[in-house]
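For this view, one protein chain was removed and the others were kept in their places.
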Amino acid sequence: MPTTASAAHAFADVTTSESTLRRFLHGLPGVDAVGLEARAASLGTRSIKTTAKAYAIDLAISMIDLTTLEGADTPGKVRALAAKAVNPDPTDRTTPTTAAVCVYPDMVTTAKAALAGSGVKVASVATAFPAGRAALPVKLADTADAIAAGADEIDMVIDRGAFLAGRYLEVYEQIAAIKAECGDRARLKVIFETGELSTYDNIRRASWLGMIAGADFIKTSTGKVAVNATPANTLLMLEAVRDFRAQTGIQIGVKPAGGIRNTKEAIKFLVLVNETAGADWLDNHWFRFGASSLLNDLLMQRQKLATGHYSGPDYVTVD
Amino acid sequence: MSEKSEQNRLSVFKTYKLYVGGKFPRSESGRVYEVTDSKGKWLANAPLSSRKDARDAVVAARKAFGGWSGATAYNRGQILYRVAEMLEGRKGQFVHEVADAEGLSKNKAAAVVEAAIDRWVWYAGWTDKIAQVVGGANPVAGPYFNLSTPEPTGVVTVVAPQESSFLGLVSVIAPVIATGNTAVVIASEKAPLPALSLGEVLATSDLPGGVVNILSGKASEMGPHLAAHLDVNAIDLTGADADLARELEIAAADNLKRVLRPRTEDFAGAPGTDRMTAFLETKTVWHPTGSLGASGSSY
Partner (left out) sequence: MTSPFEYAPAPESRSVVDIAPSYGLFIDGEFTDAADGKVFKTVSPSTEEVLSEVAQAGAEDVDRAVKAARKAFEKWSALPGSERAKYLFRIARIIQERSRELAVLETLDNGKPIKETRDADLPLVAAHFFYYAGWADKLDHAGFGANPRPLGVAGQVIPWNFPLLMLAWKIAPALATGNTVVLKPAETTPLSALFFADICRQAGLPKGVVNILPGYGDTGAALVAHPDVNKVAFTGSTAVGRAIAKTVAGTDKKLTLELGGKGANIVFDDAPIDQAVEGIVNGIFFNQGQVCCAGSRLLVQESVHDELLDSLKRRLSTLRLGDPLDKNTDIGAINSEEQLTRITSLVEQGEAEGAERWSAACEIPAAGYWFAPTLFTNVTQAHTVARDEIFGPVLSVLTFRTPDEAVAKANNSQYGLSAGIWTEKGSRILAVADKLRAGVVWANTFNKFDPTSPFGGYKESGFGREGGRHGLEAYLDV
């Protein structure tokens, strides 16, 4: 497989004009909502026990982008989160670190310092997160700022207004521009805000649009709207990255974000990964959870497996 | 002068022929048999159909099935009504034939023919209603649209009543074709003439050729071949006696034909819907409904 091929190159003829791009996106196979949700629900009935559960819990912890995206964020809050990312369970040093912490651009410097030497990455939202309502130069500056501060990963939002108005080329060009800004310095996660795209057909189209524009990851949501990651929309995006690799040889990551709060749910997502995209995605280079409270539930379940007793919220750290 | 000439005039006999595929063939066997009135007086020679005539009739009925079952119910209703109109115009002929065939007075025969005409009108009105009565939406416990509709079963062999040569005949043919089936009819063996004349009416009623095929002869000779014929979907045994009915039902099992067994019938009474439903399949179609968007679980 030509793993070094560039997606932009492979799809050059698709992105020559608004009409070719539209024709391509609207030519993708449709999605039957009931069938998609039924498949996601069916995979949700997998029963993951004992050794498999232990594996899944550690994998899930290692895939978390531990996130704080509040107006009230302070350096103190971010440092506490970073400490938790590096050392999730002070009582058990075998616990894996999370994949990254995810913060606003102005907190990147703080996070970077707190995580120095830990291997935990710093992800920064950018491009006028969460609404994405700003001019491209503003978005580029936002991105450049985060990268300059040391962000390893950029979580950009697409312009849902442009997408829903059918201006796909504009969305494509914005992603490509941000990707160019990231260059080799940061991996780019493209957030679709699936809850606002509303239909599964739109989510499939957005996934392909993001991938051909150069996304390293496709991500469901900002966590700021009513409906964020669901098993069904994540399954759909996993199908997209699976098909994209089959077609281009390029592997793209997936990040469900928002609403995944407990171990049982997280394991259901890992089952989706395992049985849809496959084992190649069972790694935090290719799959992430955008979450915060999920981590403590995973830790309590981890303690239960280790000790045989149910744990409680006082036995994990509140940060 | 005209009266005199009528008295002296030698009348023109009618050559009764089969009605198959919209045409009027003689039996391929070249055989005929004598048809007499109720007192034994010779009326005409009727074709003594063979199993090959039956086979040809099935081919014609199958060929007509796609178009007839695919026609709109409204269109079928219009055509059945047209049959009633054509019969009304030839009422005199049928009164005469039924009186001879069944030994009825002119008045009684007229009542029978009128009832038969009215029966066509009854079924003409049913074509676009039966689906609403026996079909419908099924409220399944899930996000699915689910609809059951009746569909014609296909080619139906009809062993027409032996005694009620016209009203009975109409009462068994009309429900079969009202619902979109096509028919191969074995007319009353001893009184086939009204049936053969009905073929002439059907041919001039916009009814596509092959929708109804009328054979005269012996049910005991043609019946077993039609009952065992793999391209026949159903059989109405109304005119078969108990032994023949059993024999034909056994043969019909070879391809699991739908079978309407003989029963006590009063053709003068109001027909129900069961002669239509006997030859209807129920097709149930499912389709996911789903939510309008992926933004939330709406069920």
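For the reader, a short list of remarks on this structure follows.
Should a chain be cited, it is by its letter among A and B, assigned in written order, with residues numbered from 1 in that chain.
Operating definition for what follows: a contact is a pair of C-beta atoms (placed from the backbone, for glycine too) under 8 Å apart; a residue touches a chain by one contact, two chains touch by 3 or more.
As the structure is a prediction and not an experimental result, all values here were calculated from the model.
From the options B:153, B:171, B:216 or B:238, the residue with contact to the unseen chain in the full assembly is B:153. By the touch definition given at the top, chain B reaches the unshown chain through residues 133-134, 136, 138-142, 144, 146, 148, 153, 233, 242, 245-246, 249-250, 252-256, 258-259, 261, 272, 274, 281-288. Mapped onto chain A, the footprint of the missing chain covers residues 29-32, 34-36, 38-39, 45-53, 55-56, 59, 239, 246, 270-271, 274-275, 278-279, 282.
Keep in mind that, in the parts below, only the chains that are shown with their structure count from here on.
The part of chain A that touches chain B in the complex is made up of residues 32-35, 37, 194-200, 202-203, 226-227, 230, 232-233.
By the touch criterion given at the top, residues 143-144, 288-297 of chain B touch chain A in their complex.
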